[in-house]
Structures are given as structure tokens and as C-alpha cells.
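Pasting a structure here, questions to come.
One protein chain omitted, others in place.
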Amino acid sequence: MAFLNVEKEIEKYKQELHNSFDVASRIVIKGDDKVGFLYLKSFTDQQLFVDGIYEPISRYQGDITLDVLQDKIVKNSDVQEIKTNEIIDNILKGAVIIFTEKAGLYLAVDIQFYPTRMPSEPPTSPVIQGPREGFVEDIKTNITLLRRRLYSKDLVFKQMKIGKYSNTQIVIAYLDGIANKQVIKDIEKRLKNIKIDGILDSYYILSFLENKPDSLFKQVGNTEKPDIVAGRMLEGRVAIIVDNSPIVLTLPFILIEEMQSSNDYYTNHHYASLVRVVRMLGIIIAILAPGAYLALQLFHYNVLPLNFLITVADTTQGLPFTPFLEMLFIALLFQILYEVSLRLPSYLGLATSIVGALILGDTGVKAGLISPPGVIVVALAKIALYTAPEEASQITVLQFIFLILGGSLGLLGLAGGLVYFVNYLTTLDSYGTPYLAPYSPRIPQDLKDGIFKSALTEMKTRPKCMNSPNKVREE
Amino acid sequence: MKRFFKNFKKTPMLLVFIIILVFFTPIAIFSPGENKDRAVVTAVGIDRVDDEIELSLLTFIPTANPTYNETNSVISAKGSCIADALYQAQIAMGKRVGLSHARTTVVGHFLLEEDIAPTLDYLSRIASLSENTIFITTNSCAKDFLKASQTLGEDLGLKLDQLIAYDVKNVYVTDTTLESFYKGYFSDVRASLVGYLELVDENDADVASMESGQSGSTSCSGSSGSGGGGESGSDDGGGSGSGEGESSGESSDSSSSDGGQSGGNSGGDAGGNSGGEEGGEAGGENGGESGSSGQTTSESKRKIVNDGKVVLIKDGKRVEMLDEKIVEGLNIMNQKAIGQLIAVEHIEDDIFKDAKLTYAVRKKTVRQSLKMQNGNPILSLDVTLGLELIEIQGEKDDLKLNSEFTVLSKKIKDKIEAECKRSFAGAIKELRKNKADVINVTGMMMSSGGKFKEFYEKLENKEDILNNVNFILNINCKSE
Partner (left out) sequence: MKDLKISARQTGMICVMLIFANAFLTLPSLLHSEVGADGFFVVAGLMFFDLLVLGTFFLLKARFPDDKFYDILKDHLGKILAKIILALFMIFFLFKSLLAYSVVLLFLKQQVYQDQFELIAIISIFPVICHGVFCGIRTISRTIELFFYIVVAGLVVCIGISFTNGGGMPQLFQTQIQSFLSSSFKHAFSFGDYLLLFIIMDKIEIKKGQGRKILSFALVGITLMLLLLIRFYSIYQVTAFMHTNAIVDISSVPAQFTGIGRLDIIAMITVMMMTYFQLELFIYGFCSSFLDIFPKLNNIHAVVLYIITFFVLYYGLLSQYDFFIDSTENYFPYFMIVVNFLVPLTVAIIALTKKKGKEYEKIF
């Protein structure tokens, strides 16, 4: 049994941690034996350390060994003997390292403590009916939230660490026997291949999981709600939980997921279908309306109904801008207001609304700078955009692309743009699942949870596009 | 640079998008919009002036007004043909003309004295003008008509096309579009019906006759027209142009615009009034015989009167004016014609004493069958009318009757049948006289095939089919 020079050891590791101010150490002399403690003040539970470790060890009469610590003193299951190369890692994880001089042991006791947020309703996906819990930044809490929903031995959490400096804990969660094994393997392989300095949020690993990372289109599902993740896992998807991020990623991802909201599952399926249709129309309007309006004004005035043409012509008469500039101006104005409202403190929100709606909008129209139909079209498109809030960023980009296409090339340009984007989307696949499934290719079974939602009793099988080995949901 | 091209290799569509941005977007950015680039025409009027065609365009003038009213102005131009006149109109307006919103085409009275199909050829060829555009004629010149139509909205809260649409649906129950005109024109019988709206002096409703239109109140007349009419017409065309030329300073022979309207006044009324006074004076100077009087009367208040008449066109020319009685007669065999009124007088039976009863047709079924008798085809029409008594004019006791409980006695039925037969016979007589099979007997014979087709093909004068076919009309009346 090797003796340790506790003081020297502590000093050594303190230096390794650059003598950061929050590195704390204590030494207890017990007769001819010495016990040293090294930990991070900022990351450990001070009360627990004093009451649960320091004082019991001080009072204990006898040699300090792993067994003694585990059985008699600390009574904390999370005591483990570690090797010298694991000391720093453990300290950084919030463990207290116990150095015993006589026994020559390095023991780590996990007393990690940091302030965490309680699970609350996520602002991005509020529900009217249904569970309101949302993921938090703490990975353990997030795992608990999932465990509470799926009490199953088949619920598997695989852990790995990514990030040279961040050493972020990442957990792959899936239901064994339901998730496709090949998908799990692929995800693990991709995650292992990530060589990055730090992962600060789940979005950091997003690009590594996508087949076409430079694509405009989202290829990984994300949610803040544990019930959605559990639901997706039951469909055969794999979840990726990243420490310090309330956003959990799910794979494979298909576009139709964007039309689905957790609300749909907690309401009548007929209503859910209606809402989904509205959502889809909203997305179409958001993408195409400004471009189509511009195309009609610039190229195809002949197809406008006369009464509408009269309104447009009367209102645009005397405007200083051409239709294209007018639309760009209004679209940019809205975008600026949106950005401002996001960043301004909430108490200034009212002021932004007044400036946006009254001063810029109303006065702009009255001053003859912008036309009411233009404002209506852009406002409609911008509001419709939030029928799929998670896709808002992509739709905004598409909106500008189609605005340019419609304005420059007319309806043919819009049709061409549509065909191109759909062509492109059909080439995307997410871990073997076609991106536009279940519509292209058409998978009849999966249509039950498509734009039109069937009752849960009719959804007897798991989505076929997920290639789940266990196909039956209801027997 | 290398990286720049590498990006394109990776996503070639980016290059396409940049090409669009560089070459197409700037053009679009500086483009004012088609509605500003083009004159939106909502109605087209065509007249013959001398040897030229005068094209009048009821053009929408965009004005920044809070009520988004449709402000129109009539722009006229002459040319050797419609295309030429349109070209001249474009030069005068400084805008290209867009006909895609034109809902009505009005042909002036005198143009219908010749075959109008060659004149209208341009309209049938341009894709932007829908063939479903309403096609009507009037007793005056189309230009005046269009000017008068501007006040239609104020008078009736209607647009011209809505007025005609009512007639098409309820009065003559037959299409009056460019398409229907051409259908008739290109058929074997070469006849079609065209809607007719009269332009009358507001202060003198009696002027609403064809004669008065021909004698001097029209501003445009055909060069091929007879005698003084033609002469005066030529003066008139010029007169109308010069009359406005004075106010707007435009050249009189190429184009003219309604000075009162072109300024962009939203109300056509004010412009019409002021112009009316001017025109009135001018008319006075030129004398009633001259063509300017048309201008005069148009500028003084003239209004459109709709009394449900149609014009029978044969070989592209007007051959007959079918008044409402004949139209009613034709409607008897038209299953779509619902809502027509049938009045029978001197009803004396158990219930009525010398009463006049008016019935509205609420339901109608018409069964047509062709038979051959003695080598002559017979068109048998079995018409079942569902009638509702809507008015009783009679003695005091009759008026007390609840019309819902009145039954159609045999006497009434007979009277109604007689009335229908008389009306129908009158209509057929008129059609026979003009050799105009607008009721499509030819089509029936052709599609019936066999001996009927053979009969038709053997006919020497195919136009005269109606004189070779006998009609049997059976009326069956029911109370609704």
C-alpha cells in the first residue's frame, strides 16, 4: 500500500487547475493519518460536504478506506475509487476528491450542486390542454422527465461526452426493440466523430447529425416537451439529450412533423385535422403570398379581378416606390420590427407595437409611402409564418427567395421555384426516411397522422417510414 | 475566387439565383407595375365613322381616392381597322391598352348595317379579350353609349355588364357574348341574337326609338349608310373629335377623350354636365342635321334604357329588332326561361268575372321531339308550365281571392295555351321571315341523324330551315 503526500498532491492538482479561486481544499489530521479534500466551491453542495463528508470523516476513529467511506461514513452510493488521471475530470464534474495518506486512495464523492430551473411550460410550444412540463437545462432532470413517461426496461439512455473543453454530456435515448438499430448506430457513429472544442447547446450537434448541413431545411427534429419526445420515441425515433440544453433532438426527421403540434394529440382528431390544414395553408401563404402578389402586380395584372385591380391601382397611385421596392420595404420593415421586439425588454414591447403599427404602418399608408394591400399581404404572410413557429426562420428565408422570384420572373418563376424546392426536398432523407414521407413517397399507413389526423384507435401501427422492427402499436 | 466557384459547383442553383438577382431583379425593381403601364379597359365600343373604325375605350383611370371608386374615362381613336384604331388609342393615351378586363363590347348602330364579323376579327383573335365578353348593340353610337354608361352606377348602382347579365339570366335567357355571336355567325344559319340597350335623352323618353336614333340623334353613322345619314355621320365623327379637341387640345382625327372625365374626376356626373353644356352649344351651332348632334345629345344627359329587346343578326348584319313580345314567344320553348309573366284577360268562370290574371312561370319543362310527317319534319314541343298567380285585376270580389287557393280552370288553361301559342307563333313567324334559325332546329336535325339529316342536307336553301319545319306546341299548365 502506497503512502500519499496529501499536501503535495492537493497542491499539484490545484496548480493543474490554475489555482482558480473556487478551488478549495481541506486537510484533516487523524493521528498518523491525513485525509485531504479537493473540490470546486462553485460546483458542489457545501452543506452536504460539511455535514455529510467532512465532519463524519473527522469524527471517525479508524482508517479511512473505500469500504469504510461507503458503508459507515459518507453513506452516499456515489463514492468511487478513481485513478489519478480521472481526478481533474471528477473535480470538474462537481465531485469532492478525498485523498487518504495511509491508504493511498483517491476517492471521488459526487456532491455536484448548481442552481437549476424547475420544469415549466416552454415558451415555444404552449398547450391549451395537455402536459405543460418542459425540459430544463439539467440533463438529469430531463432524463427523469422521460423516465416518468416511459416506465419501461426497454428505455435506454446511452451516454457520451463531446467537446474538447466543454466535455458535454450527451445522452442518446431510445426504446430498445422499437427504434431502428441502424439509425442508432449511425447516430452514435456521427456523434463519436464530432471533434469540436465545445458543445453549448443541442444546436451545436445539429449540423453534425444532418445529411446536408448547409441545407436551408431543417433535418433534425427538436422539441422542448418531454411528452413529444416520448411520443416520438414510441414511433421509433431516437432522442438526443444534450446537457445544458432544454432542446431535445429527435431523429429521423420528416417535414410533416412541422405540421404536427402537441396540441393535436390532446384534442379531437377532427379539429386537429382542421388545424393542420390551416397550418399548412399558413405556411403556403407565408412562403408564396408576397411573391404571388408581386408577380400579379408586375406581370399578370390581367388575371386580377377587376375590383381588386381597381383597389390596387387606386392605392398604388402616387406611391413613390415601385411595387417591388414597396414590398421589399414593407417586408424589411416587418423584419426589423420583429427583431427589435425580440430583443427589447418586455416593458418596451408596447412602445414597439405603437411605433410599428401606428407610426410606421398607419402613417406610412396615410403619407402615401406604402399601399394598404401591400401592407395586408406582407402582414398576412408574416403572421401566417408563425403557424409553424419552429420553421419561422426557414420560411422567412423562403419568403424572400419567392418574393424575388415572383417579382423578377412572375408566376412561372414561382412555379419553377416550387418545383425546384420540392425536387430538392425529395432528395433529402433523414437516416433512411424520405423527407416528404408519407406523401412522397406515399405511405398509406402513415397518412393517419399526416395532414389529416385519424383517431388514436385507428393508428394501430407505428409509422412505416421509421422502419421500426416492432410495427404494431395497438393490438 | 476558387472558393466562390467551388460554392457554385456544390450548389449550381445558387448561380442561377444570382443570375436572376443580377439580370432580372433590377428590371423588376424599377418596373412600375403593369397596371400603371397599361390602360385598363372595361368596355369597348366600336363605331363606323366614314370609312374608318372608331374605337371607344371605357378606360379605368387610377386615382388615389380613399373610397376606391372606379373612375372611368372614354378614350376614342379612329383607324382603318380595330387594330389600327387601338394603336392610335395607345399613342394618344401614352399607355398600352389592356383588354383583359373588358367585360362589354358595344357595337354602334350603323356598324351593324354591314357584316361586322370581319370588323370584329381582331377581337376574336387576341387572347387577352375573353370571348365571353358581353356583346351588345344600341340605337346610338357606341361612344355615346359608353359615356352614358358611366352614370349607370349612380343611377342604378349597377355596371353595364351586370345589367346585361340580368337580361341574360331573366329576360332573353340567351347568351349575348362575342362567342355566341360567332357561334351563330359560323353556323349554317349564320344568325345570332345580340342584346340591345337603348340610349335615350333623359328629358325625352319618347326619343327611345330606332327612328329617332337613325334620323339624327346618333353621332356616328356608317359611311355605307344611306343618304344623309351617312353624310351627317361623317361630320359627326369629326365633330365629336373636334368638340373635345377644343377642350383637350388633342388632334381631332386620331383620338379624343372625354374632357370632363379624363381629368380624373371621380364622378362622371359633373364632367358629363359641364361637357353637356358645351356640347349642347356646339350642337346648336352645327345644327340638328349634322352628326355633332350626337355628341350634343350624349353630352346633354342621355341615359341607357333597358327594355329587354334583342337584335337579330344575320350574316353579321342587323336584320330585325325583336321586341319583348317576340322574346317572350321564343322563351316559351326555352327551358331555362323561368320567371316570365303570362297575362290572360277577360276570364270569366266560376270564380272570376272579367278578370285579368297574371301568372309567373315558376317551373318549366320542355320536351322537344322531331317527327317526320309526309316528308316534312315536325318539331313537337311539349311544354309544362308551373304557374303561380301573382296578380288579379278584376272586380271587388275577385280581389278578395287568396291566390294560393286559386286553381287553374280549364278556361284559364285554354287561355294561357292560346296566349302562349299566339306568342310563340309570332316569334316563329318573325324568325321564318328572317330565315334565322336561332332556336337551333338545324342542330337538332343534324344530331337526330337519319332522315332528318338527309332532309336537311337535301334542302336547297338551308338557311330557310324554319319554313320547312312545322311546329306543334302543346302547353300543359300546372298550379305552383
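For reference, chains read A and B in written order, and residue numbers begin at 1 within each chain.
The criterion applied here is as follows: a contact is a pair of C-beta atoms (placed from the backbone, for glycine too) under 8 Å apart; a residue touches a chain by one contact, two chains touch by 3 or more.
Quick caveat: nothing in here was measured; it's all calculated off a predicted structure.
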Residue, one of A:266, A:420 or A:452, that touches the chain absent here: A:420
I'm checking contacts with the chain that's been left out. Which of A:198, A:320 or A:441 qualifies? A:441
Contact partner of the left-out chain, one of B:187, B:358 or B:470: B:187
Residue touching the undisplayed chain, where the options are B:100, B:140, B:340 or B:479: B:100
Residues on chain B that touch the omitted chain in the whole complex? 12-13, 16, 19-20, 24, 34, 38, 96, 98, 100, 103, 124-125, 127-128, 130-134, 161, 164-165, 168-169, 175, 177, 179, 182-183, 186-187, 440, 443, 446-447, 449
Touching residues on chain A - with respect to the absent chain: 299-300, 302-308, 409-413, 415-417, 419-420, 422-424, 426-427, 434, 436, 439-442
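The rule is short, and it goes like this: only the chains that are shown with their structure count from here on.
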Measure off the straight-line distance from the CA centroid of chain A to the CA centroid of chain B, and report it in whole Å. 66
What part of chain A is in contact with chain B in the complex they form? 214, 294, 297-303, 306, 309-318, 322-325, 328, 368, 401, 404-405, 407-409, 413, 420
Where on chain B is chain A touching in the complex? 10-11, 13, 17, 20-21, 24-25, 27-36, 38, 40, 42, 60, 62-65, 68-70, 98, 100-101, 103, 128
